[in-house]
Structures are given as structure tokens and as C-alpha cells.
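So the structure is just underneath, and the comments pick up after that.
Of the protein chains in this complex, all but one are displayed in their positions.
Chain naming follows the written order as A and B, and within any one chain the residues start at number 1.
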Amino acid sequence: MNYSDYIHIIGTVAFAVSGYLVGFRKQLDVLGVVIVALLSAVGGGMIRDVIIGRLPLVFTNHQALVVIFLSLFAAWALRLQRRRRKELHAAFILADAIGLAAFSLTGAQVGVSLDLNIFGVVTLAFVTSVGGGIVRDMLVNEVPVILRRDLYGSIAVLNGLAVYVLAQWHWLNAFTLNILFLSALLLRLMAFRWQWELPGFQQQDNDQAA
Amino acid sequence: MNYSDYIHIIGTVAFAVSGYLVGFRKQLDVLGVVIVALLSAVGGGMIRDVIIGRLPLVFTNHQALVVIFLSLFAAWALRLQRRRRKELHAAFILADAIGLAAFSLTGAQVGVSLDLNIFGVVTLAFVTSVGGGIVRDMLVNEVPVILRRDLYGSIAVLNGLAVYVLAQWHWLNAFTLNILFLSALLLRLMAFRWQWELPGFQQQDNDQAA
Partner (left out) sequence: MNYSDYIHIIGTVAFAVSGYLVGFRKQLDVLGVVIVALLSAVGGGMIRDVIIGRLPLVFTNHQALVVIFLSLFAAWALRLQRRRRKELHAAFILADAIGLAAFSLTGAQVGVSLDLNIFGVVTLAFVTSVGGGIVRDMLVNEVPVILRRDLYGSIAVLNGLAVYVLAQWHWLNAFTLNILFLSALLLRLMAFRWQWELPGFQQQDNDQAA
């Protein structure tokens, strides 16, 4: 198992758990929670595969499905949903941030492996990492996380740019990917904590919230 | 002509007629009615083909287009739209249910023919059968039928699961497909008549209706 598989599994577990937590918060039944967790974890990768004209990997490979059901079973065995509301929200933000950091890297790597240009690599990093969260939030009727602030989409773009540049320099390896993963995770959590945001798109965000 | 072609034609006729009826109810002109009927009948299959990275079949094969225009001509010759409002609504629900049952089977069979896993087969059954209805309802500005209750999407999922299991057991043939088609049709009509619904997603449905 190479590093890319390993980081893909981390992202899958994280998004499945984020879907599990949202499903419980919205008081869905078991089937509803499973559907939301499943589509949160595989949605971004499916959108990416559709864009590059490839049969979605999850349609033929069982690995992601097994990882998702094990994650859901573990979350249920640990009774994650029994924690207090505040702890639950913190766990959701953490899981979502881990998924964002991991899938932006796997998406960008798919772009590099197809020899795409910088626009292609960044686009795949973006859709792979934010696609699942958008699907999840739309399924439970929330404003998609990407339309909120806190640098959410910018982090995906930054990781896409970094992977592209590192690949050009032949510096893409487990060590640099680990650094990107941890930096993205830290940046997202700090942006959430102190509500950092890009200045430019402020006006529309207000429109959408209204 | 094998059984799969035959059931595909039934679904195409049914969705074209459902689009014809909606178009008249919304008082569209001739061009509007034709566009809505056309996209209702081919929308689900196009979405499926895009997902599996295949050139949409309807782009190169004339069969579906011929069937659709013959259906529209027959509906017009029979003056379907002249019936009373209550009969029209019953005809719409029946046509939509036939299309749902037929296209969930053809979608699932495409998945089986590509050797997809259970998630892939169910997903293709779902998008093939509900895609056209979603496109149709969005074109005339109605809440998509899938967001209403009455087990609509669940029937597509059930047919996807059944086709997957039957294919594993090598029991997929014209006889078992006929049984699935009639069961799905009956289940949908009974669910509509007595407003059955899944318990889990109730809360969001209310949000969306509000």
C-alpha cells in the first residue's frame, strides 16, 4: 500500500464520520445516516472521476465501501453521537477538516498522474475535497460548508497548487505530502477558530445567507 | 430485440407521455411540450452515461428519438390533454410510475453488464430512473417528484438491489425482470394511494416543503 492509498483511507474515514455526525444531529434513522455517510465519503471522488471521464473507482473497487462501513461501526460502538452537543460540533469540524486536507491531496495527485496542467490539478483537488461535503450538506438541507467562510475552498486550491509545483520539481513524496496534509489541517482549524476569510467574496456570502 | 430493449422502449414512452401531460398542465406551447417530453424521456439515461464516461447513447442512436415523437403524436391524436383534470393527474402518476419501474431495471442492467459492485448497480438504477423526472420537474418549476414522499427513490434502490442479487445468482432473465417491473409499479402506485413513506428523511422533507 503506497502513501496515496493510505491518505485516501484517512479521508474516507473522516468524511464518513462527518456524515455520521450530521446524520445523527439531523435525527435521521439508520438508513438515512448510512446514506449520508456513504455519499459524503465517496461523493467527491465520484465527481472527480465523472469529470475526467473515468468509470467511478468506487463502482468497481470494494475498498472504500469496506472502510466506510467499518468507520460507521466504530463510530457507533464508541457511541460518538452520545457526546454533548459542543463536543459533537468540534468532532464534526475536525473530521471534516481531515477529509478536506486528505482528499485535496489525493485529487491533486490524480491530476498529476494524468499529466494535467495547473488548472486541471487544482480543479481536481477542489472537487475531490469539497464535493463530498457539498453532497452531504445538501442531503440534510444545510448551506453547503463551501459557501461559508473560513478559507474552506481556498485550502483545497492551495494544496492543489502546492502538489502541482512539487510535482514539477520532482519533490512529491510521502514526506512533503505529510507536511501539506498537516499544514492544511492546521490552517483550516485555525481559520475556523478565528474566522479568517478571503476579503473578495464577502458580499455574495451575505447575499446567500440572507 | 431482447427483453432489455423492450423494457427500455416502455420506459421511454412512459416518461415522454408524463412530460407531455406536465407540459400541457403548465400551458406550454408546442415547442415547450416537445422539449419537456424529450428531456424527461432521455434525461436519466444521459446522466447515467455521463457518470460511466460513455458517449450518451441517444447522441448516436435514433431509436429513442423516433419512439418519443411517435408517443407524442399518439398522445396528441388521442387528445390525452382534453381529459378532465382528475383523470389527467391519474394518467401522469401512472406514466411516471411505469417509467420509474422500467428505467430502474435498464439502469441496473447497464451496471451489471459493466461488472460494477452493488453500490455502482444501485446508483445507476437510481439516476437512470429518477434523473428524467428531476429534469422534467425542474424545467416546469415544480418540486422534483423525488423530494416528495411515497417511496419514489426507494423503489429505484430496491430494484437496483434486486437486479444485483439476481445477477449474482444467474437468475436475471425476462421472467424475473417482468416480476420486478410489475412489483415496482404496484408498490409505487400503492405507496402513492396510501401515502406510504420511509420514516427517516421526514424532517428534511418538511423543510423543503416549507
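Observations on the model:
Keep this in mind: contacts are C-beta pairs under 8 Å (C-beta built on N, C-alpha and C of every residue); 3 or more make two chains touch, one makes a residue touch a chain.
If you're wondering where the values come from, they're calculated on a predicted model, not measured in any experiment.
Residue-wise, the contact with the chain that is not shown comes from A:52, picked out of A:31, A:52 or A:94. When the whole complex is considered, the residue among B:9, B:50 or B:118 that touches the unshown chain is B:50. Think of the hidden chain as still there; on subunit B it touches residues 26-33, 38, 42, 46, 49-50, 53-56, 58-62, 65, 139-141.
Looking at subunit A, the residues touching the absent chain are 50-53, 111, 114-117, 119-120, 123, 198-201, 203-204, 207-208.
Everything that follows uses one rule, which is that only the chains that are shown with their structure count from here on.
For this pair, subunit A with subunit B, the centres built from the Cα atoms lie 32 Å apart.
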